[in-house]
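With one protein chain held back, the other chains of the complex are shown just where they sit.
Up next, chain A:
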């Protein structure tokens, strides 16, 4: 029993020591689109989140996402797809935003971004990591987007203006004749009653 607890304690101490010895940091990178629908010729906002989880600062961070959004398919409106940062402090977050404009509609594969960095100032070894990936995205045409989400109030008003004469005019003619003959009957009945 005593030996068993000693062994457990020893294992715990060794784990703790091994963790404290490792002073290297890990960088977590996320990538996501802010837009719910991606539409051709409309802004697409992509947000990258970088989080340095380790106890030390990392240096020379380079993000590259050119492969996901090639120039022939996307225009860059704001920001860059190859940002660089000198350092990211330990335990801190960093957010990078790019605004793009898709040139084509259809399914497009938005794969992962590549990030390279140095784990410490002295360690010149380049560490490489990848962001999360969005996968296949459907870029809808502007026409399809309008069809689904525009209110079209003016179009409906004009439609009502065009359609109403076809309904109101015959109804008016019918109602006029109907009320004429019904009033003729009711008038006669009234006069008979009065007599």
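Going forward, a residue touches a chain if its C-beta (ideal position, glycine included) is under 8 Å from a C-beta of that chain, and two chains touch if they have at least 3 such contacts; residues count from 1.
As a working rule, contacts and distances are computed from a predicted model.
J.: Name the absent chain by its UniProt protein name; which of "Translocon-associated protein subunit gamma", "Trm112p-domain-containing protein", "ER membrane protein complex subunit 6" or "Checkpoint protein" is it?
T.: "Translocon-associated protein subunit gamma"
J.: Can you list where chain A touches the absent chain?
T.: Touching the missing chain: residues 143-144, 146-147, 152, 155-156, 158-159, 162-163, 166-167, 170-171, 173-174, 177-178, 181-182, 184-185, 188.
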